[in-house]
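The complex is shown incomplete by one protein chain, all other protein chains being positioned as in the whole.
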């Protein structure tokens, strides 16, 4: 159950009430918001005097639910706005890993040329083997900061585990929580206290219910700038790296109030299918697209097979606008 | 390995050669085609004198492979052509089950009004419970024939098991092999000898490799009019009925020479997501779309939750043409 | 809902009542049994006068449910009895495919020597490629009949599709319905009218609910001799061929009244794991075990990698008895 309380209440009063009712709470603007487990269906008597509105909920998808907020939440950073009244579909592109300042500059020039405002690149890579490239770490973050400065791009980059979440919060414009870290309470709770937008990727073995509930950790921490990213789930099919779950996207659009971003590159795992899938994603009317592009994919230090080269990416971008227009969206 | 032999050879000569080499064979037009297991990598000496061309293959995706035929095969029936040089995307629509002549006529009028030439409806339903509606059987096929006659539509309907494949072959314009029957050798072999197009649905628990290999049973029987239909695979996600595998569609488009048809209705299982998914499918540049539409979905005898009503379907159709145009396709 | 009616009612009376109430019906011994969809929760008034007992049910797992019959049903053929009061665990062993009379005789001698009474071997193989060995068909069935005659073994063999179900019914002692044919209505309905036990394998992409509902097709046809066989489901893990679902077996034992047989060979796909898994299966306290054994696995015409050789099989058998004893079962 979500409860809006009287905004005159002081924080220590709220803290006491929350403790008493085992509520998670935060302020949304001025409004104190309490969240009780969904199993509680009627407003506790002791809270009635303080309550301005309340919403009994069906499951622990609460703050993210359309039953609570009927419109998609607006999320803003730098010059980018998605959700809300915007009808914008943001394109976020760049290499899998930050490998060098030169590599990032070449990418930044491509993006700038195409009117794309957001660059992505990983500095802390959640690799599955300890014996391969693990990312450049802080050094990679500094390279990204340099490119942001020079090209006026905003930066989306991934936090791998709770040991460096503060560094990511310092350098990134949007904090990406990767698929393998979706459940990481250390990251989720820290991001709940951050004032930057969070792009939460779905765990590839996670249900939609679990995915949105992880977003609830951030939302209920008081950070309401959360975007959901579907990037492919693991199925029995192995001809492709993962299976992009567009049925799940239809579910998220219908039932949640969070912007939805799609990552066809990780889902497919092979460059040849990315353009077709990206077009499908845009036709779904989603709020954003995350695409991996690399100056020379074959020499990439990670995810070599799935990154588009610059020519393939330019060609893709040229086909996306008419599809976006057909579904009433604008690429930004 | 696929081998084209000299077309002058008589059938009994071919039969003997095939027996000797454990080849599956048929005539494609005049050309005798032998198929040996993919494990055989070099042309058998005894066949060299008779061979006009041959293709060593990587796996038992052979006749369906782009390595054998670099273009998508053309498939034609009634007034419909897909694949080949056509750039057509066929829309096939109608109720899950044939329930009455009236129901089919109302549907047929909707389709005719929208310029759609193909009606779908099941007469033999592969239900999972013996205690629910099992379809009208032959009676349902007769209703479909009546509608075909009256409205000039062509009919796509499903064979459930090998006991009634001849009846389906008599009444249908396109034989649909359902997801649960994909492996049915009785059906596949019979369809390999038929002269009507076959729409083969992917088993929801089947890999792409197995799916295309089932198409090989039909192709190697001599029926080269085969379409592949992706309709959702079973994954751990249960908020939606199945998971539409568009990564798999990208694979099929890249590696096979068969037209690809998509069925968003069965994948989603809920009407609310079908329109978004249908738009995504068309944006993928596929050869066809199978959509369930029912005059009054709530009273449908099967799949009540996933069928669009007429208004929803009209609205969907009005949005598909600009997307098709954006990817160079024409809806038929 | 399951309804037992007055046994004095004539078949034509029952037929009329069944039509009127859309019931599936059969006689269990003398007792007429009606089954209505589980959605019907109260006994129809018009049936009350004829009803001797009735069971409202939660789902369309009805005749197979423990709510209907609290004990495991007894299934008998030849000298074998499982379920009921027996505490027997039957071992059914043999090669994947019947390849020759000699091969079957060698196997039969092994089995006889070990006190095993049931031989398995496939004559109609549901292969996924048309270009590999498809089984010996009727010829294979005749070989099996010869071995039965000579060694006094009973024969378990698989029906692939509805085109040859009568042949299987003629030659087999137990009809095995394979994983790929689990949904085959042609086979299920025919087996429902047969008077031989049926071993129904779970589709590798099928839920437990669907699996048991397919058994309901046979049971509600009047054949109450049905065994459920778990043989591995398809998951994302590909190091092994399938994933043996022993959690599912625990579910079946708790909720259904049908004997449960396990097939570790197909689940594992590799000989090295079969013995460990077979021991685990016996420790689960199941009603039977299906193991593939071949005189020379490396030369087998199908499933070469998963068949045990004779020495491995003998060694396995020597370890099973103490485990069976520890859980109060007897191997037969």
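Order as written gives the chain letters A, B and C; numbering starts at 1 within each chain.
In the analysis below, a contact is a pair of C-beta atoms (placed from the backbone, for glycine too) under 8 Å apart; a residue touches a chain by one contact, two chains touch by 3 or more.
Everything numeric here is computed off the predicted structure, so don't read it as measured data.
Peer 1: Among A:74, A:146 or A:161, single out the residue that touches the unshown chain.
Peer 2: A:161
Peer 1: Touch as defined at the start, partner being the missing chain; which of C:244, C:291 or C:332 qualifies?
Peer 2: Missing-chain contact among the listed residues: C:244.
Peer 1: Among A:187, A:200, A:227 or A:327, exactly one should touch the missing chain; which is it?
Peer 2: Considering the complete complex, A:187 is the one touching the chain left out.
Peer 1: Over the whole complex, note the residues of subunit B touching the chain we left out.
Peer 2: That gives, for subunit B, the contact residues 205, 234-236, 238.
Peer 1: If you put the missing chain back, which residues of subunit C would it touch?
Peer 2: Touch with the absent chain occurs at residues 205, 207-209, 232-233, 235-251, 253-254, 267-268, 270, 272-273, 276-277, 279-285, 319, 322-323, 325-327.
Peer 1: In the whole complex, what residues of subunit A lie against the chain that is missing from view?
Peer 2: Touch set of subunit A with respect to the missing chain: 24, 35-38, 60, 62, 124, 126, 128-132, 160-163, 180-181, 183-187, 203-206, 209-210, 213-214, 216-217, 220, 234.
Going forward, only the chains that are shown with their structure count from here on.
Peer 1: Can you tell me which chain pair comes out on top for contact count?
Peer 2: A-B
Peer 1: Please decide if copies subunit B and subunit C contact each other with the same set of residue positions, more than half shared, or with different positions, and reply same or different.
Peer 2: Mostly same residues: over half of the interface numbers shared.
Peer 1: Counting only Cα atoms for the centres, state how far subunit A is from subunit C in Å.
Peer 2: Roughly 48 Å separates the two chain centres.
Peer 1: CA centre of subunit A versus CA centre of subunit B: separation in Å?
Peer 2: From the centre of subunit A to the centre of subunit B is 37 Å.
Peer 1: Please report how many Å separate the Cα centroid of subunit B from that of subunit C, as a whole number.
Peer 2: Between these chains, centre-to-centre, one finds 32 Å.
Peer 1: Counting only residues that touch at least two other chains, what does the list for subunit A look like?
Peer 2: As it turns out, subunit A has residues touching two or more other chains at 205, 235-236, 238.
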